[in-house]
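A single protein chain has been omitted from the complex, and every remaining protein chain is retained in its original position.
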Amino acid sequence: SSLTFLNLVEVEEQARHVLTKMAYDYYSTGSDTCSTVVENRTCFARYKLLPRMLRNVSRVDTSHEVFGIRSSMPVWVAPMAMHGLADPQGREVATCRAAAASAVPFTFSTVATASFEEIQVTGHSAAIFQLYVIRNRDVVRRWVTEAEVRGFKALMVTVDAQRLGNREADERNKFTLPAGLALRNLEYLSTGSTAQARDSADGSGLMRLFAAEIDDSLTWDFIPWLRSITKLPIIAKGLLSPDDAELAVQYGVDGIVVSNHGGRQLDFAPSGLEMLPAVVAAVRGRVPVLVDGGIRRGTDVIKASMEALALGASAVLLGRPVLYGLAVGRQAGVERVLQLLRKEIELSMALTGCACLRDIGPQLLLPPSRM
Amino acid sequence: SSLTFLNLVEVEEQARHVLTKMAYDYYSTGSDTCSTVVENRTCFARYKLLPRMLRNVSRVDTSHEVFGIRSSMPVWVAPMAMHGLADPQGREVATCRAAAASAVPFTFSTVATASFEEIQVTGHSAAIFQLYVIRNRDVVRRWVTEAEVRGFKALMVTVDAQRLGNREADERNKFTLPAGLALRNLEYLSTGSTAQARDSADGSGLMRLFAAEIDDSLTWDFIPWLRSITKLPIIAKGLLSPDDAELAVQYGVDGIVVSNHGGRQLDFAPSGLEMLPAVVAAVRGRVPVLVDGGIRRGTDVIKASMEALALGASAVLLGRPVLYGLAVGRQAGVERVLQLLRKEIELSMALTGCACLRDIGPQLLLPPSRM
Amino acid sequence: SSLTFLNLVEVEEQARHVLTKMAYDYYSTGSDTCSTVVENRTCFARYKLLPRMLRNVSRVDTSHEVFGIRSSMPVWVAPMAMHGLADPQGREVATCRAAAASAVPFTFSTVATASFEEIQVTGHSAAIFQLYVIRNRDVVRRWVTEAEVRGFKALMVTVDAQRLGNREADERNKFTLPAGLALRNLEYLSTGSTAQARDSADGSGLMRLFAAEIDDSLTWDFIPWLRSITKLPIIAKGLLSPDDAELAVQYGVDGIVVSNHGGRQLDFAPSGLEMLPAVVAAVRGRVPVLVDGGIRRGTDVIKASMEALALGASAVLLGRPVLYGLAVGRQAGVERVLQLLRKEIELSMALTGCACLRDIGPQLLLPPSRM
Partner (left out) sequence: SSLTFLNLVEVEEQARHVLTKMAYDYYSTGSDTCSTVVENRTCFARYKLLPRMLRNVSRVDTSHEVFGIRSSMPVWVAPMAMHGLADPQGREVATCRAAAASAVPFTFSTVATASFEEIQVTGHSAAIFQLYVIRNRDVVRRWVTEAEVRGFKALMVTVDAQRLGNREADERNKFTLPAGLALRNLEYLSTGSTAQARDSADGSGLMRLFAAEIDDSLTWDFIPWLRSITKLPIIAKGLLSPDDAELAVQYGVDGIVVSNHGGRQLDFAPSGLEMLPAVVAAVRGRVPVLVDGGIRRGTDVIKASMEALALGASAVLLGRPVLYGLAVGRQAGVERVLQLLRKEIELSMALTGCACLRDIGPQLLLPPSRM
């Protein structure tokens, strides 16, 4: 193919050229000073890897499973809003197809520009639904039902977005959804004011409505309620504090994603990587712990997986590079992103002397305290 | 309005364009190498915030009270000389009106380009008088009387300026007060040489006289003397050492501002933020402790407030951005500065899971020692 | 002569101008983000040297011996592939002649553009053969026999290259061996597919074949097998973990090179310098420990030698500057590189108060933990 990017950093550079400024800024930006966006990358550079030599690495197995969801590598596609900005035709459908072709789980955002049905039609056997909790619990219930009916494998409840972070670039750009794209899941909001929103041509009305509908009084009580209406595994996404991890487990979640929402919510939040050891320690193996933020290289996956993989459970979520791949090369672009990452993981495992994920352990990691 | 700045860093950039070089340098500069000016910003970046999730943040209350002085947020306008450089018409009066409109206390500098009376006329119910102690105690006594009579709520005695810092930019620019501005409080210096100074057209004569009049033999004995002539709360501004904090309390102050004078006095002084924990520890809750220097973001306020707010007492002083707002948009510019900061504080509280200031505690802070 | 470079950093700058981009990139590059290449240099800057004064340094002796191999300084030329890219006529032969003239040991890479015989003809009395282990053990055995027969003094088995690092620059440049150069040692691979490769005009066929032939199932068992077929000292090159050092000793190696392969294999591997103390501690003097990566200055050699020289055993390997010297000035260029380094070592020893290598000890080193 004509896709020339060689890694998941370069793809951003190429995407910057094909996306509108408004779309690129929306995808890449963080809140306030973007210090957490930067930290999400630099935190990885603080860790070194101590490789082991002369182990038989003629067969390196990157395959992974958690919550009964299988993957060709310990990576899932993170939930992200509005893939349609990158590929107005393909949208989440193209991304999901690429994920399926790569045998990588795909997380479908509440704020998607595709519908449950469209995702189902791709036939991907490993789709997860990401849930933003809104005040209208009837709609929440309908989303959950849809997810179950359409064969989704888990629910990922985002717990760090009761308010939207202060993203100045979007404010400066007066971000709106381009004509022709619709936030399909939000159409379930069919009350009076919603009908009005749906009528608005550009879909931005729905977005504003949605922002207003987000339930900022949400507390952990929501988890038992959700458990009472579904059998799907419930994964809490977006906590950083070990105390919140303890609460999440007590309230009955089946898994946790340690995350700062890609630096888009609280500026100066620590990286998921930094908090991971404390969270894993608090969770004590009771549920799997995943992590995201700033994953761009195979070595990042090794570093991020270190602790949790030792528990035989974790994966990382991959965010922006997927959108950039979609922008640069549509479905094929996403496939290349996932393929490059898999190749890097495989090679990094070989070079560190790990034939399978179980071999990846904390002994490989030189923490910042060393030198 | 036509005010386009989105945060308190951007407003400086805009102010740089509308101010004369002499005025901009005077406002922005620090002493010697300006290392402390830089440190006042970078010290905040060394702290991360550990947010808590799924707390009910549907109502976030930023309101604050200390010394019986109420504020819409834990922020006061810092005492700053010569607002008239930014807005020759409006001067401190415009700033004070903006503070009043924003329900934020305003501190009136000894070296103001407005008079006690003009401040009183604004009707602001939360004005504080900042006192530079000069040799002529009769004048000091008259200032204090004015402050009482005009309804000021507290006295803030600056303890770090017995000598003026070495500000090379001002020396290079041969800084003088522009024609049309007068240092109104200094006109009380009505001895022979002063009369002469008052006659000088540009007011710089008064400035020079004032520099010569500052009492560089001042010691803590001054506090009991001041206490003996006024009932107003006395706040010592500008100490950094916990030993000085202990002295201040022993000599009877009612409050303390930990401050390095915006990096304008001793170069290589530590930031107020760095010394805050040691000072709070030394004070042991006997009096409220405030802090200033480099506050530009809502998250800075959270970080600076962390320790002291746990004692239910603190606030931060906001300096230069107020002057920049005044330069860019006069009263409305200052209001926008205060409004943006309040919005950021409110959002940061929501994103960290704090519904009111009491919820902000040291458990939210990841100190530099972590990673 | 017309060689103007004054140190081993400057020579790279000059080489960059005379080499093709493809060759320069091949020589200089590292894997992935090149973070380990950078680290290999910056790690030295983290150490300071504490000199001693007024010692008699009128005679400074830099001469060194290990494994019975004598050198004019504690430096060996590292094994490096394809010197022919720098000097198509001279190739490894020119480098080896320069090393001989400088009384410095020379390591001959498996992936050389010269033959065993050509190296023998130089008459250098201190040549070492670097061995990449391939699946075809008959060829390995023939290489070892050649090394013995041609008078090589030791075997250096590279243990960190069962897979090739991800060098994106080479991928971008579509790196191939220029016409006229041949990988002479690989011609021993005379099976069917090899014959075909040999036929390919540019030698790149051999390279690809070689990459495919590398034994990625290699384990430490190889060492006893190698020991069983040769009397030469066996040095394991390319380990970083103290646990691997322990294994190496247990499996019978005669020496160790702590190395990350010049940052060309696992990105984010620590520097040899960083791991040296832990490896030396694990080895407990049982075999000599050498180190490489980023050596460019006399002070680097002092720092790198510190610990191991105290055991009377170590040397450092010098990599890229040798290739750059060859590119800039052929044999004379390499001689100048070695001469400059020797002069710097000699002067640094004098300035630190060390008359001979035994005087260099850990007491001279201020580690990063100080300030």
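Per-chain numbering from 1; labels A, B and C assigned in written order.
As a working rule, a contact is a pair of C-beta atoms (placed from the backbone, for glycine too) under 8 Å apart; a residue touches a chain by one contact, two chains touch by 3 or more.
The structure displayed is predicted, hence computed values, not measured ones.
K.L.:
Among the chains present in the display, which ones are touched by the chain that isn't there?
P.N.:
B, C
K.L.:
With the missing chain put back, one of B:21, B:59 or B:172 would touch it. Which one?
P.N.:
Considering all chains, including the one not shown, the answer is B:172.
K.L.:
Tell me which residue among B:63, B:219 or B:363 touches the hidden chain in the full complex.
P.N.:
Of these options, the touching residue for the absent chain is B:219.
K.L.:
Contact with the hidden chain only, please: which chain B residues?
P.N.:
Within chain B, the residues touching the omitted chain are 32-33, 35, 39, 43, 46, 159-160, 162-163, 165-166, 168, 171-172, 216-220, 222, 238-241, 243-244, 247, 265-270, 274-275, 368.
K.L.:
Quickly run down the residues of chain C that touch the omitted chain.
P.N.:
Chain C touches the chain not shown through residues 6-7, 9, 45, 47-58, 297-299, 303, 343-344, 347-348, 350-352, 366, 370-371.
In this section, only the chains that are shown with their structure count from here on.
K.L.:
Along the shortest chain of touching chains, how many steps lie between chain B and chain C?
P.N.:
The least step count works out to 2.
K.L.:
If you fit chain A onto chain B using the CA atoms, what's the rotation angle, as a multiple of 5 degrees?
P.N.:
The rotation relating chain A to chain B comes to 90 degrees.
K.L.:
Interface overlap for chain A and chain C, more than half of numbers shared or less than half: same or different?
P.N.:
different
K.L.:
Per the centroid of Cα atoms for each chain, what is the distance between chain B and chain C, given in Å?
P.N.:
Computed value for the inter-centroid distance: 61 Å.
K.L.:
Could you state the distance in Å from the CA-based centre of chain A to that of chain C?
P.N.:
Computed value for the inter-centroid distance: 43 Å.
K.L.:
Can you list every residue of chain A that touches 2 or more other chains, as numbers and ranges?
P.N.:
none
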